[in-house]
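As you look at this complex, bear in mind that one protein chain is not there, while each of the others sits in place.
For subunit A:
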Amino acid sequence: MDRVVSNQGSLHPNPGAEHVDAEAVPSISPEGASATATRRANVPLDLRILDYVTPFDRNLVCPICHCPFIQPVRLDCDHTFCRDCLSRAFTTQTADTKKCPSCRASSSFGQTQTVPRFIIHMIDELVVKCPKHDVGCASQVRRGDLQVHVDLYCSYSEVPCPAVDCSLTIPRKDLGERCLHSKVICDSCDVEMLEKDVNEHNRKLCTKQTSTCPDCQESFTKSALSDHERRCPQTTIRCLGSNIGCRHSTKRVDMAQHQNSCALASLLPAMKAMSDRMDQQGAALDLLQRKNDILEGSVSNMQSLLANAALPLADASAAATSPHSTEAAPFDSATHHLLSLHESLREELDRVASSISEVDARASMMIINENLRLKEDLAHTNAVIGSMRMQLQWLTSARLQTQPKPAPGAVTSGAGPSVRSGPSSPPPGASQPPIRRLSDSERTKL
C-alpha cells in the first residue's frame, strides 16, 4: 500500500521547522506529530506552557509570567519571582544595582534567598496535563513529577531513533528496532509522509482510503470514519451512569430513552458535584496537613530550645527542690509537654518564692534581736558615762576646795568655763561660797 521512496534518515521535510519547534507551543498545529519530532525526551520542559488541572491560589502566581512559580526565589524586599523571570528582568535593567521588578527596592547585586519549603511543595503538588496531551497523552501528573513522566514514561515523548546513523527522534510508543524516518507515499492519496506516521495516516487521516463502520456497515473515508465513530447510532455504548453503577449498555439511538428513566444517570451531575467537592476538600486537607506538619516541627524546635534554657535554671534551684525537671520525659503530644513544663516551672517558682520569704523573716528577726542587744549596750554605756561624769564633778570641786586662794593669774582661762558649767549638780559636801566669790571677782577683772 505504501511504497518506500528513500531509505536515508536525513529527510526532515523542512529544516527550518526544527528551529521553530524549539520555541513554539506544541499545540494547535495539525501536523503536531511531525513538528515535534525533533524533540528529545530529555529536553528540559517549559513549565510555563502547561495546562493546570487543579485550580491554584493567586498567591502562588509569579507576577511576571503569571504562572504558578517555577523555581521561586525571594528578594530582600520579600517579593518573590520565578528564578528565570527575575534574572530576565535583571538583564533588561542597565544599572549596576538591580532593582526589584515589583517595588524597585534595590537589592545588593541582585542577591536572592530561598522561599519557604512548603511553597515549593504546594506548587509541586499542582496537577497538570502532560504537555503531549494535544497529541494523545491523557496523563495528568503532579507538576513535580512531570519531568519524570516525560523522560521515562510518556508514550508520546520523543526519544532518539534506534538507528545509529539517524539523528531524529520518534515517539516512544512507535519505537521499534529500525529507523522509521524514511519518506513514503500513500498509494491511495499520494500524500508524502514519514514511515512512522503511516499507521496514523491509514487509521485516520487518509482522504482516499475507505473502510466500513463495523457497527452500521456504511463506508467512510478514513478521515471521516473517526468522526463517524463518535456518532454512529448503531454503536453499543454504556449508560452515562456506568461509573456510578448502572450496568446498562445499548445502541446509541436507544440510549437517550434509557437515560431519561435511569436514576443513576440523572444522579450523575449531583454525584459529580459531590465528588468535585470531595476532591477539593481532600486537597484542602492535604494542605492543612502539610501546614500542620510544619507547625509541629517548629513547636518541637521551640520545645528543645526551651528545654535547653530551662536546664541551668533547674540546676540553680536544685538544692532547694526535688528533681522535678528530669521527670518530664515522654509526653504523647508536644502541647502536653509544653503545658507540663510550664506547670513544673510554676511550682518551682512557688517554692523559690516561699523560701525567699522564709529567709526574709529570719533576717528581720535577726535584725530585731541585734537591735535590742545594741540598745541595752547603749543604756549600759550611758549609765557608765553618767557615773563617770559625777566622779569628775566631785573631783573638780574637791580640788577647788583644797586651793581656796589661788593667784588670779594662775587660773587658766580654760579652767574658768569648765568650772562654771559644772555647778548645776554640785557634789555633796563641797562648800559653795568660796567658789562663787572667786568666780565673781574673776568676772569683774575680766
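Assume a residue touches a chain if its C-beta (ideal position, glycine included) is under 8 Å from a C-beta of that chain, and two chains touch if they have at least 3 such contacts; residues count from 1.
In the analysis below, contacts and distances are computed from a predicted model.
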| item | value |
| --- | --- |
| Chain not present in the shown complex, as UniProt names it (candidates "Dynactin p62 family-domain-containing protein", "Molybdopterin synthase sulfur carrier subunit", "SRP54-type proteins GTP-binding domain-containing protein" or "E2 ubiquitin-conjugating enzyme") | "E2 ubiquitin-conjugating enzyme" |
| Residue in contact with the excluded chain [from A:49, A:237 or A:366] | A:49 |
| Residue in contact with the excluded chain [from A:89, A:130, A:161 or A:246] | A:89 |
| Options A:67, A:122 or A:206, residue touching the unrepresented chain | A:67 |
| Hidden partner interface residues of subunit A, rising order | 22-25, 46, 48-49, 63-67, 84-85, 88-89, 92, 101-102, 104 |
